[in-house]
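For reference, the structure I am asking about is given below.
With one protein chain removed, the remaining protein chains of the complex are shown where they sit.
== subunit A ==
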Amino acid sequence: MTDTLFPAATGTMGQPERRYEAREKVTGSAAYASDVKLARTAHAYLVTSSIGRGRLQSFDLTAARALPGVIDILTHETIGDEIRQTPSIYGGGYMADTLRPLGSAEIAHWGQPVAMVVAETYEAAREAANLVVVSYAAEVAPVAGMGSSVATGQALDPMGFAVGDFDTAYRTANVTVDANYTTPAQHQNPMELFATQCVWEAGRLTVHEPSQYVNNVKFGLAAQLGLDPSRIRVISTYVGGAFGAKGFLTHRTALVAVAARRIGRPVKLVPTRAQGFTVSGYRAETRHHVQLAATQDGRLTALRHEGWEVTSRADTVAMGAVSMTARLYACPNITARVNVVAADRSTPGFMRAPGEMPYAFAMETALDELAHKLQMDPVALRRVNDTQTEPVGGLPYTSRSLMLCFDTAAAAFGWQGRPSEPATMRDGDWQVGWGCATAFYPTHAGNSAARVRLSADGRVHVESAGHELGQGMYTMMAQVAAEELGVPIAQVTVALGDTDLPPAVVAGGSSSTASVAPAIMAACDAIRRRLGIATGVPADVMPAMEASGLGTIEEFTEVRAHGTAPDSLRGLYRGMALPAGGVHLPDRVQFALGAQFVEVRVHRRTREIRVPRVIGAFAAGRIINPRTAHGQLVGGMIWGIGSALHEHSEIDTRNASYINANLADYLVPVNADVADVQAIMVEEEDRLVNRAGVKGVGEIGVVGVAAAISNAIFHATGIRVRDLPIRIEHLM
């Protein structure tokens, strides 16, 4: 890859600086959580439930205990009351779900941890785990998922809303679309597994764990273990992919901490790839009912989006992205509703564009169905319904460059001249189709703090407990400080991912840069003020620093994000800094927007599906680093290909288990599936969203790709597929 891939630093684009930690990662010296070497480490291995619903009757630990090297076995019977029941994040707490780790004999889902073996080696722990004999009582068959139980779904009234009179508008419309869509369960499968290492020293606990929110782990663990939070430190120097799976505290951390305390030695747990499917949250399966009505010239007159999502019995979790799909286009009559279907499954969680991916698939496919009915170009349909005022609350967008994205991507794609009739383009044995869809992601930010130290020798050190998930956090932090202080980036060092540092927002909701950059800017402002330098304009601080005679200036600042509660800064210091913004502001709505264009080929006879081209154009405010942003957008678009054609956590309904919980059978795109993927960053200036002008690009890349592919498949074949993933059997 050459630098010519990245936009030059002009307008809203910053410099495509190379990755701060590139050398460490490329040479393998970057120590991820499981790489950290602790003396006398013991190794843990989980035993997980093989039934989907029922009770533990008994354990036979004889053979496991007899295995040489086995030190300890934790079960709900042996662990005692060391771990307290604490609420989930949905109940104001820290946990990813409300179950107490090894809390009782109840089995709530397949894959639930029921025991943890600790041994001298990983191999001994694994072998002993295989020797643990678990007896279950499973009288009632589990409810595995949506099944036919949609009718019994429970409506979540606070997530529903309506404006105008949908029923009348729909009934009297010229042209209507009425369709149902489904998306499957999916798992993030970050390359790095869910490792945890815990070590106690003089009553203090240090946790090494890949995390999107180190302070969530710290304060959640303190609550679970009844410890003063000041006695816990959580370190997450590098994270090998997270995608939402490492956002909030899971059962394993407290188990490892307790085991380490019991045996007086460090304990390391690396759950297997298969166990990872239930160790953390996932994207639950969804169903959608969309109804659209329009005038003959394509103006939307009625829009209805109702979603159903699978949740666990323990927690009511819904992503409910109707709040976004209803705010994309001008429309006077809207109704939206979200329902959950409780199943005997682990609690769902967040996965890259958690609600946006499935809800966009439904809405943006429905838009394409409408365009086809109207015999209208899909881009023209979006243009007719473009608006600078969102239709639900009548609020302004802080900025909206949707049609600029469509026009930019369409030009790059060569969309002009596309035949409107499906199944008319052909290349030998391949049917060719073109499709497009809107990409969107709400712009969030959360409270964050930062500390910046300027030394007389020109070195700058930046600290904030943000998170490097591979997205470029180190680089961004260095870049912002270098720019604000006018020093070369090579002189800047960065520390992050450690609860001993100034606290920052959870790395979720595409909010890290939008949250942490303003905190760094504010700290740099404070340094400049100390030196008598005006803020808000480029300046080299070093002449003033030399003149001051000072050795070091260090400033700590905290910044409250727009839309957060006035007292929410206190929460920053309790692991409660969550993103705000998007569609939840009283005065405005904030979106990054984009347009996805796709070419597909479908073989005439075997119905194999290929995606030779994906071109997306995205307007996401200021791009601080076009290199790392490009990586995130292209990565997201490739995820989009996977979401359309490959990813599917397959469930055996008899015990509500995942039967393809490995990377050979849980398919994601391989290089051969990814041909030409282009991400174009459209210039956009937004001075309102946050001081940095950043909207975030972590998630928007995946949004809309599945719809664009399904629309392109329709264009190629005339077959409309409304269920993901789209496979050969859909097109036979």
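FYI, a residue touches a chain if its C-beta (ideal position, glycine included) is under 8 Å from a C-beta of that chain, and two chains touch if they have at least 3 such contacts; residues count from 1.
Here is the rule we go by: contacts and distances are computed from a predicted model.
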item: Missing subunit (named according to UniProt) among the choices "Chemotaxis protein CheA", "DNA polymerase IV", "Xanthine dehydrogenase family protein subunit M" or "Beta sliding clamp"; value: "Xanthine dehydrogenase family protein subunit M"
item: Residue of A:346, A:655, A:690 or A:710 in touch with the missing chain, whole complex considered; value: A:655
item: Of A:50, A:424 or A:535, the one touching the omitted chain in the full complex; value: A:50
item: Contacting the left-out chain in the complete assembly, out of A:202, A:537 or A:670; value: A:670
item: Contact residue for the chain not shown (choose from A:21, A:97 or A:127); value: A:127
item: Hidden partner chain, residues of subunit A it touches; value: 50, 123-124, 126-127, 130, 274, 605-608, 610, 645-646, 650-652, 654-655, 657, 659-661, 664-665, 667, 669-673, 727-729, 732
